[in-house]
Each structure stands twice: as C-alpha cells, then as structure tokens.
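Let's turn to chain A:
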Amino acid sequence: MSVLKVKDLKSYYISEVFGIKRTVRAVDGVYMEINRDEVFGIAGESGCGKSTLIKTLLGMIKPPLTIVDGEIYYDFGDKKFNILSLNPDESRKIRWEYISYIPQSSMSVLNPVRRIRDTFKSFLGAHKKFEKDELEGLVKEHLSALGLPTEVLNAYPHQLSGGMRQRVTIALASILKPKVILADEPSTALDVVVQRGVIQLLRNIQEEQKNIIIIVTHDMGIHANICDRIAIMYAGKIIEEARTDEIFKHPLHPYTTYLIGSLPKIGDKSYRVSAPGSPPPLSNLPNGCSFHPRCPYVMEKCKKEFPSLLNVEDEHRVACFLVNKEDDNGARD
Partner candidate 1 sequence: FTQVAPQIPRNETIIVDILGGRVVNPKRFNSWVIGVSSGTDSGIQQLMLEPLWCVEYAKGRVLNVLAKEPPIYNKDFTQMTVKLREGIYWSDGVEFTADDVIFTVETLKNKPGMSYNTEFNMYVDKISKTGKYTVIFDLKQPNSRFHTYFLDRWGACRFMPKHIFEKVEDPLKFDFYPPISLGPYVLKDVDPAGYWRLWERRKDWNRTAVGKMYGMPKPKYVLFIYYGAPEKKAMAQIKHELDMCDLTMESFRAVLQQNQYARGYRKDFPWVVNIDPCITGITLNNAVSPFNIKDVRWALTLAIDIVDTIGIAFDGAATMGALLIPPTPAYLRWYYRPMETWLKNFALDIEVDGKPFKPYDTNAPYRLAEYCKKRGYTVPPESQIKNVFGYGWWKYAPEVATKLLERQGFKKGADGKWLLPDGKPWKITITTGTNPAHPQYRNGFAVAQQWRKFGIDVEVKTSETAGTEGTYGKYEAITTWPAQEPWGGHPDLYRTFSAWRSKYVKPVGEAAIGAAGYISRWSDKKLDGIIDDMEKTAWDDPNLTKLGIEGLKILVEEMPSIPTFGYPGVVGWDEYYWTNYPGAENSYQQPYHHWPNFKFMLPYLKSTGRK
Partner candidate 2 sequence: MGQEIKLLDIKNLVKVFTIGSGFVKSRITAVDNVSFDLESGRSEIFTLAGESGSGKTTLARIILGFIEPTSGKILYKGKNITEIKGRKEEMWFMREVQPIFQNPFETFNPLKKVDSYLYETVVNYGIANKREDINSAIDEALNLVGISFQEIQGRYPHEFSGGQLQRISIARALITKPSLLIADEPVSMVDASLKMSICNLFKDLKEKQKVNVIYITHDLATSYYVSDRIAIMFRGTIVEIGPVEKILIDPKHPYTKILRDSVPEPDPEKRWKEKIKLSSFEEREFLSIGCKFADRCPYVMDICKKEAPNDIILDGVTVKCHLYSS
C-alpha cells in the first residue's frame, strides 16, 4: 500500500523584484507514489527542481515558493493527511515524528553558536517531553549506533568535519524513528570514503526502522547502491521512473539514456558521449517536451505537447513520445 501519494504537484517560485515578475516552475506537475519500506531515489541535473520537490513534500512552503496546484497525501495508518492543508502548528507536530529531513548542505544548517547537544535538545524537545536525563541518554545511544563519538555533543558545528556534520544531521533526522526520511543530497561535498560511510548509515537506518527514504542526488553511483526505485527528473517533471536495475539496464527516455551512458567506469576508457546542450531555465521553458531542444530524436509533436508519464511495463513509467507511441491522454488517479 502506498504511504505517500503525490498528485499533479505544482510548486513555483513566484517572485517580483522591483516590478519584474518571474515564475520558476520548479516542480511542474509531479505524480508520485511511494510504498512502505522503500528507498526511493530522485535523480536529475542540478536545478531541475529536486530540492523544491523535497521541500514541498515536507510542507516547508515559504515565499517565494508557492503551491499552485496538487495534493500530497500521507497515510501512516494512524494518521492520514494532506500535508499542504495542515496549519503551521499541525505541520510542526508532524515533522520529525513522521517526516524528517536531511538538508542538502550540512555546512550552514547547524546553528554556528550552539553546541550539538543543544541542537539535539531543541529539535527533540519540540516534539516530545523528556525526563532530565532521558534525552541525553537517547541521543548518546543513537549516536553510538551511528558510529559517532559522544564527544560531538560538546562540539560546535565548525569543529566537526563535513562528514561528521552530515552524520549529525542524519542522526537528527532519524532519532525519532520517523516514517519518512527526506534526504536531499546527503552526501555531496563529502569525501568518497566518508560518502560511502554516510550512505551505508542511511541504509542501515532504513533496514532497522523500516521507514521510507526518499533520497535525492545526481550521483548515479549512489542510486545504484541504495535505491529500490528511481525517478529521473528533468525541468520540474518526472520523466522516467522504474526499479533501479530496470533503469540502469533499460533506460527508455533519451535523457536517461544519456545519463546512464555517460557514466565513467574505472577500467573502461572508451569515449563517453554526453547530452548535448544545457538544461533550459525553469523560468522560461520551451513549449512541448522540455528536453526537445537537446533530443536527437525530436519529432514535431515533441515541440508542441508534453508527453505524460505512462506505464510502459511493470512499474516502469516514461514520459516520451518515442516510447508512448499511442496517444493516451487519459486521466490518471
């Protein structure tokens, strides 16, 4: 059964700077369904709206981000809600207990003048009342389970290495055993060795707590390593979605093909072709399929209409007229 269901989600950055209006269609009609106990990966070029999607899923809507359309249903059995219709107090309660978040850059997300201990206290204290030593004990236990020395509690963020900081944010996100963890590029800016440690950590947590992890990264190696299912985003939309091995073996969308095909491998020096051109600005998308200016198989139709995300085979969905030859514009649930 699905825990998370996203329907036609459109969240735009609508801003007006000194009279100049601008709309960035960062998430532009996304449908998603995620089941229990699943690691779901989202990949895509930078700036295609991944972080925005994550923020929207968390219900962190602050101007200029505006939800134009869509619904996000969570169903935790004991609690069901559309996160977009909660009031601030309710959504504050949901966070961290049900849905938590690992931010993209751990560099600046920790308060530079507070010790890690205090950060733990304020994050946890906001959701549960703890006895005096209970909280400290819980935190220490959790940290050591994640392989972090308890000394970090006394440290200030700047005293920790990037890897440790990222691990602290992971610890923060997982300590209350939330049902959903949203991880936004949890390992970029980390050393490969540390990155490996962090990714393993996430996997351990998921195996233990059986929660959903939605992980965003554009490192396909990471996806290959951890995800059960992967969605590929391009210009605010999901253009392909399938099981991990399926995507790596049979990418269908031309963009996905480029992506997978251009991945270098040690031991293989053969020439890699990468997708020509560069991604379009989200505030000024071309008509039709947004990939068409870069697509070698572009057809007339591609320049006018946007292909919808359709099932090609079992759990493999693609939005491309090359694949979805039959004209099926049927409504979807």
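Quick note on the criterion: contacts are C-beta pairs under 8 Å (C-beta built on N, C-alpha and C of every residue); 3 or more make two chains touch, one makes a residue touch a chain; residues count from 1.
Behind the choice of candidates: all candidates are chains of the complex that A comes from, given by their letters.
Treat the numbers as computed from the prediction; the structure is a model and nothing was measured.
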Complex member touching chain A, one of 1 or 2: 2
Contacting residues of chain A [partner candidate 2, same complex]: 45-47, 147-149, 151-152, 161-164, 190-197, 199-200, 218-226, 244-245, 248, 258-260, 262-267, 269, 271-275, 278-279
